[in-house]
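I'd like to ask you about the structure that follows.
A single protein chain has been removed from this complex, and every other one stays in its place.
Chain nomenclature is as follows: A, B, C, D and E, assigned in order of appearance, with residue numbering initiated at 1 for each chain independently.
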Amino acid sequence: MPKPKPAFSHLDATGAAKMVDVGHKPVQLRTATAAGELVCQCATIRLLRAQALPKGDVLAAARLAGILAAKRTDELIPLCHGLPLDSIAVDFTVRADRVLISATARTSAKTGVEMEALVAVTIAGLTLYDMMKAVDKTMVLGAVRVTAKTKV
Amino acid sequence: MPKPKPAFSHLDATGAAKMVDVGHKPVQLRTATAAGELVCQCATIRLLRAQALPKGDVLAAARLAGILAAKRTDELIPLCHGLPLDSIAVDFTVRADRVLISATARTSAKTGVEMEALVAVTIAGLTLYDMMKAVDKTMVLGAVRVTAKTKV
Amino acid sequence: MPKPKPAFSHLDATGAAKMVDVGHKPVQLRTATAAGELVCQCATIRLLRAQALPKGDVLAAARLAGILAAKRTDELIPLCHGLPLDSIAVDFTVRADRVLISATARTSAKTGVEMEALVAVTIAGLTLYDMMKAVDKTMVLGAVRVTAKTKV
Amino acid sequence: MPKPKPAFSHLDATGAAKMVDVGHKPVQLRTATAAGELVCQCATIRLLRAQALPKGDVLAAARLAGILAAKRTDELIPLCHGLPLDSIAVDFTVRADRVLISATARTSAKTGVEMEALVAVTIAGLTLYDMMKAVDKTMVLGAVRVTAKTKV
Amino acid sequence: MPKPKPAFSHLDATGAAKMVDVGHKPVQLRTATAAGELVCQCATIRLLRAQALPKGDVLAAARLAGILAAKRTDELIPLCHGLPLDSIAVDFTVRADRVLISATARTSAKTGVEMEALVAVTIAGLTLYDMMKAVDKTMVLGAVRVTAKTKV
Partner (left out) sequence: MPKPKPAFSHLDATGAAKMVDVGHKPVQLRTATAAGELVCQCATIRLLRAQALPKGDVLAAARLAGILAAKRTDELIPLCHGLPLDSIAVDFTVRADRVLISATARTSAKTGVEMEALVAVTIAGLTLYDMMKAVDKTMVLGAVRVTAKTKV
């Protein structure tokens, strides 16, 4: 731990929280992908496949909730900058005992979009949770992390 | 799986998403507690203890972000009802390799507040992630689940 | 026009806009239904049936957008009261040259929910417009009106 | 209908809704004008002229509601991009049996602003509806469409 | 200073911020009035009277901004509860060198509405500031305080 001083970029010299100044940083094309999973009972997944997937509203609702939340990341995460997203996509893979969630955000901006991708994943996951909670009290949202990040 | 029909309460007979009608339900005092954890490198936790905890802004920022997000749950989770929260509290326990997060929401309403507690935990966790991501690229938010729910 | 004075309930004696005071009104179960239609080219409707309806995301997106907007009616319409919606549902009927949209809102409150139903219809209609505008520059949203209102 | 595949730009290959990636598009000066009308009883328009127009708050309220809503278009229409509006203006023409509404949005961005103009028109129209609904139960909002669009 | 312990009701025993639990408090009819003033150059007030007051849009815009902000107080002030406002009114008195602003909020709720009245006054004042800042760089918003509070 040789250089702890610059470590917490959101704290000023007195320890106060601040938004990092990105005024000097160049606008670059940036992408970030985040992933997570909602672990369910197998019976819940069977119901999801039987009742909800033919029509699509359950996954569509979760996808849209994730997209909408990503666009409001700077309202939710206090020290995030407002960013104009070029795109945001949310995808699901339904496994026997869980739903895998991933989200990819792209922007042309002075700072990265991993928080946007993470917000999309978590809100999409919680929206699934909300729609399936009547049949499954055991669900756990986990493994939420950034899986890729690029800057060109 | 004897009664699959009522299972997905947010889907109507055609499979379309809908907000569940709670008009006939009584107003009751309801509470819900959710928990989760942000797993970090031990060095990150040491930095958190050394730099951020004496002053308090890091955990304070995460706590407030969770509280504010909980109050906007119905804007984030499409089929949630708007609820007047009587209170919402967010707490942290800093362990050697993770920060444990919990949130308890209370309301006097026609429907429960587990989604409010879950939103508080995830947004508090992501706010911590945001403030520590400059020093730790390995963090994972997980174990997000409801730990208690009451109705009186 | 014998009694013009009480006519514009949102204007005070000086002509200034104000939120009508509902403090003295009883809480009642209230419902309102609004309707509207998005008139399209027949080719657009054929594409909608062929590409989008099997999967459902187009109508699901419009439905959710309407539901979410209805919950924020008091942020959009300046003199509307914030109301706790018991439920809000948005439905579509796809005709040869148009999509019919209807929305029904329910609340237990001191004032009615026709604005919530109208907001749901218009935002659902504009969301359809947004998703179909790449193929049809002629669409018109119209016939937006309240079709039913009850108070018990 | 020779090339239906690219038609619905907001659907991916599996039919899932997505925000169109505009990362490769150039920033251009873009404008869009939308129009609509709120059809009323003639007596309502007479009241509007007599009571509300001298002071101006009714049209001012509708204008501001339209402007504010236009700035939040990406929160209301799920697949819209957040755009920095250079300007947004909302105008009214009061006719014997209706109020004509128009809105013009301008931006320097990678994608167009017709949705911003449409949102301004509809929310301005519904705000008028809200303020006049106590005296007229027959109003209909209609003819909402894009009337001009430019890109330089 | 004999009893400092209960003083800061928004801090728990460890000093962490929390929303005060109002679950046990009775619903009561509550009102609060706040006031403030925007001090300007006399020439600015003369312009306001000459150009803006005949038409009314300047004060109307400030009034509506105050009303809208008051409805979102719990989004702006982190530890405020969401309250269903029965009414909110904003008034102005134009003096030779300042504009006096007052706002009265009413609710039937478990906690008071002074923050709603204060938010209405400040945002109304800043909206005036925004519209007059091109002609006056010396304006000061001040004397913002609660002037009356009732509970029945």
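One rule holds in what follows: a contact is a pair of C-beta atoms (placed from the backbone, for glycine too) under 8 Å apart; a residue touches a chain by one contact, two chains touch by 3 or more.
Everything quoted here is computed from the prediction, not taken from an experiment.
The chain not shown here makes contact, within the complete complex, with A, B, D, E. The residue from D:Ala17, D:Leu68, D:Val99 or D:Leu141 that touches the chain not shown here is D:Leu68. Listed residues E:Leu29, E:Ile77 or E:Val94: the one in touch with the omitted chain is E:Ile77. Residues of chain B that touch the chain left out of view are 55-57, 60-61, 63-65, 68.
Residue-level contact of chain D with the missing chain is found at 29, 56, 59-60, 63-64, 67-68, 71-72, 82, 84-89, 91, 106-108.
Mapped onto chain A, contacts with the missing chain fall at residues 12, 15-23, 74-75, 78-79, 81-84, 109-110.
Note that in this section only the chains that are shown with their structure count from here on.
Repeated interface, listed pairs B-C, A-C or A-B, reference C-E: B-C, with more than half of the contact pairs matching by residue number.
In this assembly, B is the chain whose CA centroid lies farthest from the centroid of chain D. A straight line joining the Cα centres of chain A and chain D is 30 Å long.
Remark: chain D and chain E have CA centroids separated by 30 Å (rounded to whole angstrom).
Those residues of chain C in touch with two or more other chains are numbered 15-17, 55-57, 60-61, 63-65, 68, 78-79, 82, 84. Every pair of chains in contact is given here: A-B, A-C, A-D, B-C, B-E, C-D, C-E, D-E.
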